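A single protein chain has been removed from this complex, and every other one stays in its place.
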Amino acid sequence: MIEVRNLWKIYRTYEKEEGLIGSLKALFKRKYRDVEALKGVSFTIEEGEFVGYIGPNGAGKTTTLKILSGILYPTKGEAKVLGFIPWERKAEFLKQISFVMGQKHQLWWDLPALESFLLNKEIYEIPSHLFYANLEELSSLLAVEDLLKVPVRNLSLGERMKMELIASLLHSPRVLFLDEPTIGLDVVAQKEIRDFLKRFNKEHKTTIMLTSHYVRDIEALCERVLVLHRGEIIFEGSIKELTRRYSDDKLLTITFEERVPDEIESYGRLLSRDEGKATLRVGRDKVADVARALLESYSVKDIVVEEIPIEDVIREIFLSLGREEDGEI
Amino acid sequence: MGKYRKIIYNVIQETSAYRLNHLISFLCVAIPLLAIIFLWRTVYQSIPSIKGYNEAMMITYYILSTWLGDLTGVVLWWEITSDIRDGNLSNYLLRPLSYQLYFFSTRLGANIPYSLIGAGITIIFIIFLAPDFYIPSNPLTIPLFLISLLLAMLLALQFTYLFSLSAFWLEESSSVNLFVDIFIPLMAGNLLPLDLFPTFISRLFKALPFNYLLYFPIDIYLERLPFSSIFRGFLVEMVWIAFLQLLIAVVWRRGIRRYTAVGG
Partner (left out) sequence: MRYFRLWKVFLTNCLIREMGFRANFILGILGNLLSFSINILFFGIIYLNVQSIGGWDVYRTLILVSTCQIINLLYSALFGGIANLTDYVKGGSLDFILLKPLDPQLLISLRYVNLQSFLSLAFPCATIVYVAHLGKIAISFSNLLLYIFLLLCGLLLRYALGFIIMASSLWVVRIDALYALYNYIASLAQYPMSIYKGGVRILFTFVIPIIVIANFPALSLKVSYRQGLSFYPSSSPSFSFPFPAIYFFSVFATIQVPVAENLFETIANTKRRGLC
């Protein structure tokens, strides 16, 4: 369905000179700098798959999606989506894909969403019966039937994103690219959109590629993740494998009868402590020993053993790979 | 006075940063002027003089009116209207500075560099396209013209301020904008020297204060007025300025009352 082989993307940015003379000079001779956004990315995605694409800011996620949807040319490499070369922008290809960007909007601010949908109906040449059937299904799934005639500017952020999703799905695309679809939304709206995407992917067998800052989105939706770092894919597999490969530790939360003893730090890396409760990070193979030692030496009310939250795992991967500021996902 | 000088200086600095854009905006002004000059030159092929203006005077009239357009033009100053609507005005009310003088300073600061570059371009324009540009013969004309120019600038600032204060009452300024953009230039003489209008309209326009913005200073420059009329003109203009200042004070006081009542 999606095949990518050795994809490179190099951006050229101009350095601007100050003032009138500078900008006139720039007309004829420009100084530029090359930025490598993708350095030989390869992967394959099957029909109906829901794939997460993660990496720190500037890793090249959005660039990949833009190339695969035909917005950008790659500098080098091959890609096939639905059998088409995306950047040729064939009309038959564009009619079968969709791209939702969490930070940019295609709906008209001052118009009811329905009007923008009708525009897409004409642009994508959706037959009337199909259009209205899809509209009904999507708006009832997202519970926005009553809001179709409200100007978009009067909608909440979550409602607006739901409308963006509807606008992008009305033409029943076979491939859907989602770039940060839940960014800036509250927890409830995030969950609604997540549930919707999960169901939509199951029922329509739509191939979906998702990038998100919220690891929870990825965890809930994607069987498979691709991890991108500085333009290269450094991991491909399930979330579980990712955790196992990169984190050997577990979390131990101990509740004491009395105060937390001061020697607690000698048992593992102390993550937090308050009155009678402490959280330790301990190697997977040492968990049993540490728990036994604690039970023998102190009066312990409770011990809970957990996996490290996926957010932390991923943050650590990037921290260990790159500079500090890349640590943010 | 020091703080207002600083404001003017800052705005001049800021404005000069966009020089290339300036160059284009001068072309924007120069191109319609070019057409107008071609038009009048053609008109004067069949007639030596219209209402006392010969070809050189008419060309001079339009070159001067284009150059003075910014300096003595009346606009709806969006910074005032948005200050009032967004409640930013409160910041100024708290400070020991007069909002009117603050506005006068920023406006002058924005206009002065424009007019200076504009003067340069105007001179180039004159050399190439209007070598017959009118030069006054009486040495007293230039100082009188400069006085009338200063008064015109003051008047323009007052009108701009006054119209912008309408934002205290109006949610939407499009109607005021229409008036300011279309009717004031007409009555000031931007379109045509006021004498060319039919007598009745020409008299009406000359009785209104707007003619002091443009028509009156240029008429002084073209030496079409005897000294007695010039001085009478100055007198009437100063009465208008005083009256407008009074009006501004009243409008400001009422506006502020309304502004604070609404809780802006």
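Letters A and B mark the chains as written, and numbering starts fresh at 1 in each.
To be clear about the criterion, a residue touches a chain if its C-beta (ideal position, glycine included) is under 8 Å from a C-beta of that chain, and two chains touch if they have at least 3 such contacts.
In this text, all values refer to a predicted model and were calculated from it rather than measured experimentally.
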Contacting the left-out chain in the complete assembly, out of A:Met101, A:Leu178, A:Ile193 or A:Val227: A:Met101
Residue in contact with the excluded chain [from B:Ser137, B:Ser174 or B:Ser228]: B:Ser174
Among B:Ala110, B:Ile126 or B:Leu191, residue touching the chain not depicted: B:Leu191
Interface residues of chain A (partner: the chain not displayed): 9-12, 14, 23, 27, 37, 66, 69-73, 75, 87, 89, 91-95, 97-99, 101, 104, 106, 108, 110-112, 115-116, 118-119, 121-125, 151
Chain not shown, touching residues in chain B: 20-21, 24-25, 27-29, 31-32, 34-35, 38-39, 41-43, 45-47, 50-51, 172, 174-175, 178, 181-182, 186, 191-192, 196-198
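Simple rule for what comes next: only the chains that are shown with their structure count from here on.
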Centroid spacing, where centroids are CA-atom means, of chain A and chain B in whole angstrom: 56
